[in-house]
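The complex appears here minus one protein chain, its other protein chains still in place.
== chain A ==
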Amino acid sequence: MTTTTASAQPGERTVGKSSPGTARGPRRRPGRIRRIGLPYLLLLPALLLELLVHLVPMVIGIVMSFKELTQFYIRDWTTAPWAGLDNFTMSVDFDAPVGEALLHSFLVTCAFTILSVGLCWLIGTAAAICMQDAFRGRGLLRAIFLVPYALPVYAAVITWAFMFQHDNGLVNHVLHDQLGLTDKPSFWLIGDNSFVALLVVSVWKGWPFAFLIVMAGLQNIPRELYEAAALDGAGVWQQIRRITLPSLRPVNQVLVLVLFLWTFNDFNTPFVLFGKAAPEAADLISIHIYQSSFVTWNFGAGSAMSVLLLLFLLLVTGVYLFVTSRTARAPRNSRERKTADV
């Protein structure tokens, strides 16, 4: 194995710079076929598994969305009659019950995702900035802040479900019995309040990830920038606005996208909090599709809804990446330059 392939690595742009590596070509050992095949061989397990568990099921799911797939055909789904675009037209017919419910669920999910991602980002960033300078107990505090991230979802969410109980929950005890803010104990897991309950749990669980990523991003900001700014007379708030936040931009672009996808597709939180049927106000789309497929046994319609959801996510991600790609390119170049110089 020579260095030919390896040294050409950092990207086409740097090939010229690293050409000394190719000059070592004469030491090439036999086995050229193996060398060409090697990357593929290394990728093979990952590729096979992704195919089996993600891509093939996705293709089947898309095919299923064109079929009239009810419980009668589940034994051999291929025999189910074709439905053409029926499942899709039914899903997007917003005047009929199915489409109306889907649209409602979609809008709820959008509102929920925007609020949850926004709050997670805000709290995570604020906490990371607060923890940037060393102070006594910082390590302990950081460990505490990571607890929601480390707790298994079901254990954490089930505890929140207990706290939101109508008769014996902490939330009503504090709001009603102790503070007297409400006339009578409220219901949190049914009715309109369920949206608030879901949001609180989601933010509690999600912000530590933002905190982690932003904290990691902060470590890459050179201290000299702050020192220079301080010499120029910039206060802490100005430093945060002028140095910290702009420097975090590339980090935030990845973070917000990942948070968005995770939150939008989240199934575990509402499922543990509410069970198989979420209240209308908190009827997130993944639960809604689950309900449409597994409870009412209309797999064709469920698949069609999933496909629509995927298309929406692809669209949003595409637009997002397109809009942010300009700014994202800058740090990438600097990284490549760095590796090339090494």
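The rule is simple: a residue touches a chain if its C-beta (ideal position, glycine included) is under 8 Å from a C-beta of that chain, and two chains touch if they have at least 3 such contacts; residues count from 1.
The working rule: contacts and distances are computed from a predicted model.
*Asks:* So which of "Iron uptake system component EfeO", "Putative OB-fold protein", "Hydrogenase" or "Transmembrane sugar transport protein" is the UniProt name of the chain that got left out?
*Replies:* Result for the unshown chain: "Transmembrane sugar transport protein".
*Asks:* Of the listed residues A:L103, A:L199 or A:L212, which contacts the missing chain in the full complex?
*Replies:* Final answer for the missing-chain contact: A:L212.
*Asks:* Using the document's contact rule, name the residues of chain A that touch the chain not shown here.
*Replies:* Chain A touches the missing chain through residues 1-3, 5-10, 21, 24, 27, 36, 38-40, 42-43, 45-47, 49-50, 52-58, 60-61, 64, 77, 123, 126-127, 130-131, 133, 141-156, 158-160, 162-163, 167-170, 172-173, 177, 204, 212-213, 215-217, 219-220, 226-227, 230, 235-237, 250-251, 254, 258, 261, 264-265, 267-268, 271-272, 285-286, 289-290, 293-294, 299, 302-303, 306-307, 309-310, 313-314, 317, 331-332, 335, 339, 342.
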